[in-house]
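The other protein chains are all here in position, but one chain of the complex has been omitted.
Right, subunit A next:
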């Protein structure tokens, strides 16, 4: 039997670290689609993107090549032979591997099983640079070696070839936007990133998810060790909370096939599960590709009525995807992973090297100043007309990407001293792993939950 003093030591309750969050209205309009209209075409989006990024590209190009007395040609079709110059435009990759509407129709109607490629570039594609005047084909080793994604606004240095193509010698991009100074944090304060809970109808809450909730709420852990959970000030769920069963093909009139009552029960169970976490620590929820949200980016915030129990707590926030949020003055930008996954399909020869890791790809997208350049070409996107919301106006302090296979962390460095910590969050249903980011030193730690066959 334990003495009374031992019990008093065990009953110690640690105060949880708190953090100041941004006002919900501060970033709510950035990725808001507002009143939607789909009658417009995507050319307006491309024009807006080119017009906004072109000045930044020219600035970097002038800084990079200006000292070499290399002139800038205003329009891509005005390049002249045997004259080294640089042109600015939007990259377009014409590949047979890119998804087509006809393939999607075949897949839905089961006419034939179309071949789904993992990558869009197989060596036979053509790369073009477009602007208002037209497009010119890009050739050269630099083009073959570099990671180019449809939709990037870039400057290409080279000269015209006899066959009318443009042989590229060098390229540069818009660069990272300005960044506000990162506030100092005196003590360890963590942000926990979770992604891909993937709750299913058959098993809404797994044992690993329960361990995660107990850990975040502070009930898990030996009494002899101070709980790290007390230092977690914010939890971000980066997409794919649910794994909904696919809708039945055909038989739309069959009430039995279309019975979605199990899905309603699943949502209720997930709501109760997340409410356990939201009751202990501020929780921000982002939709993902598998969640009941928009199919195209930017996905709007999941309606709060789906999480009636969660929204009873002051720290619960339903965000869009992508989304900005602030934690103690640190600007965090996050996505549920669709943008980076699509960029990864443009890697010329898919390899497991670090240069092609999701972390590196995310860091490169910051260098392009555009986090979803492949939208709307190969990534579904809303047809904005007056702006491109994926263009970064400021560099975040943290850029996290959910739904990945492995956890990872890296950094993106800007030419003007910008420093962004890049974090990739693994799919929890497969890896049972979350990422903890320490705001004091911007270092990442992973926490893994597992249960052997008991």
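Note that a residue touches a chain if its C-beta (ideal position, glycine included) is under 8 Å from a C-beta of that chain, and two chains touch if they have at least 3 such contacts; residues count from 1.
Note that in this section contacts and distances are computed from a predicted model.
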item	value
UniProt protein name of the chain not shown, from "Roadblock/LAMTOR2 domain-containing protein", "Histone acetyltransferase KAT5", "DNA polymerase delta subunit 3" or "Aldehyde dehydrogenase"	"DNA polymerase delta subunit 3"
Among A:132, A:259 or A:416, residue touching the chain not depicted	A:259
Full-complex contact with the absent chain, from A:221, A:383 or A:414	A:221
Residue of A:25, A:69 or A:314 in touch with the missing chain, whole complex considered	A:314
Residue in contact with the excluded chain [from A:201, A:289, A:406 or A:429]	A:406
Residue, one of A:148, A:233 or A:392, that touches the chain absent here	A:233
Absent chain, residues of subunit A that touch it	1-2, 6-7, 10-18, 203, 205-207, 210-211, 213-215, 217-225, 227-230, 233, 255-256, 258-259, 272, 275-276, 278-282, 304-305, 308, 311-316, 354, 357, 359-360, 363, 406-411, 422, 433, 436, 443-454
